[in-house]
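Just one protein chain is left out here, and the rest sit where they should.
Order of writing sets the labels: A, B and C. Residues in every chain begin at 1.
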């Protein structure tokens, strides 16, 4: 079987990462890459690390044509741009995996109030499935429209799901302190991604106002069955790849660290991409660089009654393109780790 | 007036930073630098950036001789090593500023239980003064034995002092999430400071177990007048200098962000080294690199009722050697910013 | 005496660095900062590290007004923009120090062929003085129009001047292999300065075609008294500040390394800002970070008959703003190291 795949918005970092990952995929043939900025340029010229590996030329997006030749289409565009693509997918009967935010929210009003744009495909929202396989696999299997999760939500939800499922924490006490590499801001130029402004520097940004907050809350609320709010603070790390989230919550029970670690091992026992680290080992972003893994470690601060859960992912892989391929594998009924297994680059 | 100054343990990073700062001090003459590893080597050979600026040769520490020729002695040694020096200072009647932890705790048992060594100068503890000028200036003025604060406590205490003084937060709700550059770990070799292990990496360490926790708690408790515990999580940033602390607490009142910012401005109105940033601006570590400033920004997460206070310092300056010189200026009755004012290096 | 100083183009990195350096200058009062992008914004908002240190608001450049209130004007603009400013300076009788390339070339045709713009102030070229104090101090003393050298030329010329002056090398054999930090490219946005493209990366650029080549050649030719061409290759280092130049030439004599080092010590014996390092020590960019020093080390490859001279500067200081202040001190008859002496920030 060969799956014909296209990427809408292939010349950003998540687009080029899809090309990198799919190169190793034995069942995939890439058929089209679209772009706005590099029309007519070979992909291997836009990204010379792909020299000898990509023979496609970037083209303007002609949606009808793209869906005509594709079985699965990835959309790697800024939010607000996937809606017409989804309508085209619906017409064509093909599958679409959107790496942006347009289909992540059940309630379009939440989307509109946080993202400040009108939702133009409300009719499709009921059919969209949130693509975090570790908490939503069964629904993904049947989906034609997958909303790939945000990078921060992936790291936060995987940290909290076992605790919430077991109702072990005070749901009003959750603080998510996240730190992300700069690639999360994409390839678009801005002073905030200018080398000299980021290098040897560190800051928080969008404090108490980041758009990933309601996404985290929506999924956690669904898991626990009650409305949850969290305090979420993103920070910018002077590294290219990686998110580390340090998650705090007050334990409602007196559970100890090893007991909780055992709970996590059990919860994730069939999840190849989640690695619950042993006692004494806490995640480091470099251990997952270039991989689709989410590493989890935890400890209990007995003096204050809090559990501290730490997760690490590569924001471009498990936080974006790797998870998108994982979703593709699921909806195409392929082994979930196809093109995704393997240790990362260390050091 | 010329103050004769010596540095015990001059060849670590905080020692060489003292030399850098004191070069600009018009009232100071450096008379001796001691070392264990580089005996007989010119300081400018141990640290070639000091070429043309330091003409002293590093020598073995002969305490009696050092105090004989000095008015003020800085101790930049690992914890446990300042006690005999303090006894010698007491005998000599000279002043001592210890950059380590040996004299930071009123209660020697707290020290012994967190630092795992016996305290051998308990008799001097009542005379030691905690050297955080912004909260303890009056006592420092009279002191002969100053315990220079730890880097993390400096960043955490300055973040929380105004809120606690005004009793605006739930004292049981404090979470301090701190991120530090690698220089905080010193010049001693370890795998944790090995370039390839740190570069492009990020991790938490000593979670719920770092020795700066009881130091933070002791000072905050003193400010608020009740026993406080905090959850404190240090992380290692892939940068050389800088600490950013993100501090969370639940507001007990309904105070808004601008109201709180105004409170901070009032609280720190006479403090040259504290810069309360305007609305919309949050601290970045690079803005204070090489300076003795502590920048503070804050916001309120109205959805969850938490205040988020963010502070940035240079861990080697305000977190160590700069604050030590600030303390020296105070005990020598000099303008507090002597040798310390001036913008940092940006970018 | 107070010198009134203005900066045209103050909101780039060399402009803000001038502000940082001049803060420490006891004889200077900054009176105006101009900008194109941040008109009406306080300088301390454009660059928050200057908070508490700069009280000026950035304004649009009104040349007549600027020269009216200033004794010395620095121009920190892209090439091609200093010519009208120089004409205004000529009219006003005030002094101008241009950090760009417009007045570095004696021969306007060389300028026009490398910089691809017409020179519109040819009449002033005979009065312009190349501002490298270590080779041109006497002329600078009398100048009203100083062309501050390029960063790479500073590092290359200081490396080669003693050898050429003494005619110790084959003048056709010179190769200059230079590596620069990213701040040299300024604060303007470009993919080449985008964090993720530079971080953990290294490349050469403008090979055999960089505009600093004819500048190096012009000054070296003047020193040796014959026309010299060099092969010059710039590279981009993933650091913010620093240039290290590795310079190769074939020795025409059989001079040994220590003999040459002695020659350099003699040649630079009155130059505070040049530090000739001892045998066995080679320059590192971090040793000069934030300083106006040029460190020099050398060795002889006896097997191949080549001398290898290595220089390190901070491209923003000795390679731009620091050298500009050094030039100001010279033309204002002040001690040359005013506001410029002091060790750099290490580590």
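As a convention for this text, a residue touches a chain if its C-beta (ideal position, glycine included) is under 8 Å from a C-beta of that chain, and two chains touch if they have at least 3 such contacts.
Bear in mind the structure is a predicted one, so any value in this text is a computation, not a measurement.
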(message) Among A:88, A:134, A:177 or A:200, which one touches the chain that has been omitted from the display?
(response) A:200
(request) Check the options A:39, A:191, A:302 or A:345 and report the residue that touches the missing chain. (result) A:345
(request) Using the touch definition up top, pick the residue from C:204, C:223, C:255 or C:332 that touches the left-out chain. (result) C:204
(request) Please pick, from C:35, C:70 or C:240, the residue that touches the omitted chain in the full complex. (result) C:240
(request) Decide which residue listed in A:36, A:49, A:116 or A:167 touches the omitted chain of the complex. (result) A:49
(request) Please give every residue of subunit B in contact with the chain that is not shown. (result) 13, 182-183, 187, 189-191, 193-196, 198-200, 238-240
(message) Touching the absent chain: which residues on subunit C qualify?
(response) 172, 175, 177, 179, 196-197, 199-205, 207-208, 229-231, 233, 235, 237-242, 244, 246, 248, 282-286, 289, 299-304, 306, 308, 310, 347
(request) May I ask you to list the residues on subunit A that touch the chain which is not drawn? (result) 13, 16, 19-20, 23-24, 45, 47-54, 183, 199-200, 240-241, 272, 275, 277, 281, 284, 286-291, 293, 295, 342-347
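Everything that follows uses one rule, which is that only the chains that are shown with their structure count from here on.
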(request) Between subunit B and subunit C, two touching copies, which fits better, same or different residues at the interface, with half of the numbers shared as the threshold? (result) same
(request) Report, in whole Å, the distance between the mean C-alpha point of subunit A and the mean C-alpha point of subunit B. (result) 39
(request) Averaging only over C-alpha atoms, locate the centres of subunit B and subunit C and give their separation in whole Å. (result) 36
(request) Note the residues in subunit C that touch 2 or more other chains, in rising order. (result) 13, 183, 199-200, 240
